[in-house]
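There's a structure below that I have some questions on.
Missing here: one protein chain of the complex. Every other protein chain is in place.
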Amino acid sequence: MPEEAGEHGESLIHVAIKAEKLFDLGPIAVTNSMVGTLIATVVLAWLAWWATRNATVVPGRLQGFLEFGVDFMAGVVRGQHATRWRAILAPVLTIFLLVLFANYVGLLPGVGTIAVNVVSDGHTTSVPMIRPASADLNFTLALALIAFVLFVSWGIRANGLRGYLKETFIANPPYMTPLMTPIHIVSELSRIISLSMRLFGNIFAGEILLAVMLALTFVVVPTVFLGLELIFGAVQALVFALLTLTYITLATAGHGGGHDEPGDTPHHDADDAALGAGAH
Amino acid sequence: MDLTQLAAGLAIGLGALGPGIGLGLGVSKAMEALGRNPEASGAMFVPYVLGLALTEAVAIYALVIGLLILFT
Partner (left out) sequence: MEALIKAFDVNITGLIFQVINFLLLLYLLNRFMFKPLLERMDERSTKIARGLEDAEAAARDRELARAEREAALSDARREAAEMLASANKIAADTRDEILAKARAEAEGVTARATEEIGAEKERAMAELRASVADLALAAAGKVVRAQMDGPTQRRLVEEFLAEAPAGGRAGAERN
């Protein structure tokens, strides 16, 4: 990043808050974050195929490691959804793995530093070829929308369409509806924003942090922050997956108490669930 | 020096203040609980991580606002 940013003379660090277009593929503008997404996806799919192409009862190292992850998540999901855990596990686990690998793409050497020249509007700019997918709001927003669709559909499946609509749009007691319903709707919708912004902010900030450290200091310091980002990447992936699971749990739990208080912040639901998640 | 940059810096700086204190409190309580009852670490882990993530989200909002100020 630093060297190619230097030639513009604006700042020592190249900071782009959005994904940049690499080239046009028909009507689709291929951005560098799409490349990052594809790398994460391909690596993940290959790993899945390679690790389990001859899955054995006594696991090898890689299989054991993957099983540890799958088993942990399965345990958490099973703890909250005793009967339908298998159907919920797959998307939650996919979210976790995809986010994890998308985060880690940003830590690979060459990502963000290998640049290509792109001609747009007549003048040439140099653009990093690969951008970690999680540092693109399109990616995180898409995942958040998927999570939203997931917990809404699970809510409908658990309570029926009527039950779900009643749950969402009619407060308890009914005379509170004018006050509560907007809050509830905002609360549901704000989950999309908070999910996507949290992941985006963390990873983007991590990228900037790494770039700043690389620009300002010597070899050892960025390494420390690289290790830190390794932890944050895993934690954020876990958080995204667990929050999705928690929202699904809240949606399927049906009419529970706890969020009837007016004037709640939109996050109160999630907070409750977070505190109760491990207790079941 | 542009006022925009000052605003962005203040946004993330002040916005990180609260979550910093909150994270400290949360982790301190979690460690205390862990010290009292080490067997509960498994049950604590998921709520712990979620709680930290929700606290940290506030700082992330500040960061996003800061970035918005800076880039729009």
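Note that the chains take the letters A and B in the order they are written out, and that residue 1 is the start of every chain.
The rule is short, and it goes like this: a residue touches a chain if its C-beta (ideal position, glycine included) is under 8 Å from a C-beta of that chain, and two chains touch if they have at least 3 such contacts.
Just so it is clear, the structure is predicted and the values come from calculations on it, not from any experiment.
Remark: the omitted chain is touched by one listed residue; of A:V15, A:V70 or A:M213 this is A:V70. Of the residues in subunit A, those that touch the hidden partner chain are 17-19, 27-29, 31, 33-34, 37-38, 41, 44-45, 48-49, 51-52, 55-59, 63, 66-67, 70-71, 74, 86, 89-91, 93-95, 97-98, 133, 136-139, 141-143, 145-146, 200. By the touch rule set out above, subunit B reaches the unshown chain at residues 67-68, 71-72.
Keep this in mind: only the chains that are shown with their structure count from here on.
Per the touch definition, subunit B reaches subunit A in the complex via residues 42-47, 49-54, 56-57, 60-61, 63-64, 67, 71. Residues 17, 76, 194, 197-198, 200-202, 204-205, 235-236, 238-239, 242-243, 246, 267, 270-271, 273-279 of subunit A touch subunit B in their complex.
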